[in-house]
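Structure below; questions to follow.
Removed: one protein chain of the complex. Kept in place: all other protein chains.
Think of it as A, B and C in the order they're written, each chain with its own count starting at 1.
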């Protein structure tokens, strides 16, 4: 875990209110694992007071094209939903972000899993892309299923490693299959060894229902909760699990789906 | 009095920590009088909470060169002393400032005054330059005496109307006469009809002592006090006068030196 | 056809004429002067009501400098009730107010029960004065003042005296510095107050590191602004459950969302205070924002949200 200020070296507005930031952050890039997150200061004043948790979206690696990321760079994918995210999205090239991370326990593919199915609801795709990057590099087969309301929210295929099989659903049918991301899964699940998901609670619930039909499939999900400290000291971010209330920031954000009380 | 957001169209660092901002602010430029001030928001959050009072330094006028100001432009001269001023000084071209103004009662040259003596201590020169601009335009003779600690703080002569007689004192002697601005006055006072001053309290006290020797000379001084509202409702900014506690923002900032309890 | 939502509230239902307001957004005493200063800028006439600067029998010079100190999202003030005195208010200000659409309440502060009564008497029947707000809670003047608001008995005594001295609607403003605010509220209601407003500023302090002394000559000062909002909201929520007269919420209200929180917590109206310094249009913006909120939520009347968050109330249309 480090705390430092890292400069913004690229900024790209993927859709209105969705911004891709690249930071030059060697120390972070080296330490980061897919599924972990950073806790970012949003301003220099006491208002807003708390940092905001943002998933590690990608890290650059020498010799691998990860959506144009240079080695030593870290990418964050942001959606503006309130004051903190708006402040972040307004930063400009050269501005520095005060970042604490990498934090939490990331995704843990099983050693014997050869084909990973990643399921992203909306901006839940953010941490999955880094998992896809790593899995492809490790020679695994990866399918990414993503669902959003409309085409504008779909993560651009051109930014994914070309080895990734990409399936898209939009609620309004403006891109890919019309419907929810979970509608895509019956066709994809049979081919996968392990499932990794990030998205809203209803999506996770639907996923669990689907998996109950094929109990052998194991799934890990990345959860979100309001955070205070981000490092496990305040007990602000707990979720209900079968082992009691667990801290998203410290015991997660990635949990075994089976353990989570949805 | 108006409240609006005006864009920064020029930004110039005159010395470390001293920044000259030009805003395109037609409504403000039209209404402003020398000695008045604006109350400026420093950030979008509740911290810092209050606006900061900044003197109107200059306004652009068609056909008159006022340090390069275009008509419709307003200039502010800022010194970084804390969080609010630091925030203002960090703004960039195109950023907008939330400005309330023009506020307060400005300088009031007497109709029969032909030669004005302006006395500025440090950044106290800020509102005096606008008075100089207006007086020169009205055909009056103007002497500006300015004192600072060292050469870096001296307002650049090139930015003054060339009709202005400029006398400078620095405490370390690095520019102009070595000493305080008030040391310049014995030579200048005899030629002046009316005195206008802005600067720290010790300077104002020294000025009063000098003027007691020539009781006929009338002086107006611009005072500073911590402000809440800037418009006269909170009674936060009062100074002691011979007529009781008066609000700097509403009854001033310019007072007759005789009325002020120093 | 969509009707514009009804924002009007009644702040003195137990008073013979009542105190009907077009909307539930008032400006707080000491933060909006006499309404005249901001008149050019913020359209005061659109507000629910204006409450003028705290007024005493004689003009007061107030406390020496410093009087203001900024804190994180807050403001400490020690003005000490500088004001022009009730006679000048009647002679110079009420005359202006009489021509206004917006009702103006005079905030009064006395050093003795009798002074409160004389203030109320002086304002009785003055054209332009729509009511009084009784400040039993100003923390920046000598002992006498704060003591009234601290205890139920003294607070009730002041209230009784004022209600007897005037036919005007009487709003009593509570201090958050009382050991038991709810008890004071109950006592003031029983003594005849037509409505309650809270909170006045919270006692706070700052140290001047250079001088190594309290910033303020009186050491403590009154804290206001967004910093105090959660505390004010909690007190309003508690008092609203304890009394039947309308409660007016004050404390850190800067936006429509802030005002909605107070209304849902049981306030019939709100006052915007310190926020006006940063945004002179804050109160007017809240009026617009409340109307927009009701429209968006498909509600017809501001009463549909007043008190919905109190225990035992089922929020109509609220997602639970």
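Going forward, a residue touches a chain if its C-beta (ideal position, glycine included) is under 8 Å from a C-beta of that chain, and two chains touch if they have at least 3 such contacts.
Everything numeric in this text was worked out from a predicted model, so none of it was measured.
K.L.:
Which chains here would be touched by the one that got left out?
P.N.:
The chain that is not shown touches these displayed chains: A, B, C.
K.L.:
Check the options C:202, C:247 or C:302 and report the residue that touches the missing chain.
P.N.:
C:202
K.L.:
Please pick, from C:62, C:152 or C:226, the residue that touches the omitted chain in the full complex.
P.N.:
C:226
K.L.:
Check each of A:30, A:205, A:226 or A:242 against the chain that is not shown and name the one that touches it.
P.N.:
A:226
K.L.:
Looking beyond the chains shown, say which of C:72, C:88 or C:157 touches the absent one.
P.N.:
Among C:72, C:88 or C:157, only C:72 touches the chain that is not shown.
K.L.:
Hey, which chain C residues sit against the chain that's not shown?
P.N.:
Chain C touches the chain not shown through residues 71-74, 76, 179-180, 202-207, 209-214, 219-221, 223, 225-231, 233-234, 237, 252, 257, 260-261, 264-265, 305, 308-309, 311, 315, 318-320.
K.L.:
What residue numbers in chain A mark contact with the hidden partner chain?
P.N.:
1-3, 41, 45-51, 100, 225-239, 244-245, 250
K.L.:
Just the residue numbers, please: which parts of chain B touch the chain that's not shown?
P.N.:
45-47
Convention: only the chains that are shown with their structure count from here on.
K.L.:
Touch graph across the chains, line, ring, star, complete or other?
P.N.:
Contact pattern: complete, every chain touching every other.
K.L.:
If I average the CA coordinates per chain, which chain comes out farthest from chain B?
P.N.:
Between chain B and the rest, the longest centre separation is with A.
K.L.:
Can you tell me which chain is nearest the middle of the complex, judged by mean CA position?
P.N.:
That would be chain C.
K.L.:
Provide the C-alpha centroid distance between chain A and chain C, rounded to the nearest whole angstrom.
P.N.:
The answer is 47 Å.
K.L.:
Just give me the whole-number Å value for how far the CA centre of chain B lies from that of chain C.
P.N.:
Centre-to-centre distance between chain B and chain C: 37 Å.
K.L.:
Counting only residues that touch at least 2 other chains, which ones in chain A make the list?
P.N.:
45-47 - these are the residues of chain A that touch more than one other chain.
K.L.:
Multi-chain contacts in chain C: which residues touch at least two other chains?
P.N.:
72-73, 226
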